[in-house]
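Every protein chain except one is present and positioned as in the full complex.
Now for subunit A:
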């Protein structure tokens, strides 16, 4: 299935792009993140990230569906 990714902050810089479409057979975001982390050298272990699917926070175990928009959220530093 095709998954849309949007990157922010450090992840955007390391991925070298803001938006990406990937073809994946992974059923959840965990193994997808592991693969992207390997590719781009993301510094964050998954325990330090939250994930948003289709515009809201979602559990890492949520099944992926065709066309989902996935955002990996690094530790936030606003305020």
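Keep in mind that, in the parts below, a residue touches a chain if its C-beta (ideal position, glycine included) is under 8 Å from a C-beta of that chain, and two chains touch if they have at least 3 such contacts; residues count from 1.
The working rule: contacts and distances are computed from a predicted model.
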As a check of understanding, state which of "Ubiquinone biosynthesis protein UbiV", "Branched-chain amino acid transport system permease protein", "Anthranilate 1,2-dioxygenase small subunit" or "Molybdopterin synthase catalytic subunit" is the UniProt name of the chain not shown. "Molybdopterin synthase catalytic subunit"
What is the set of subunit A residues that contact the non-displayed chain in the whole complex? 6, 8-10, 12-13, 47-50, 52, 55-57, 71, 73-79
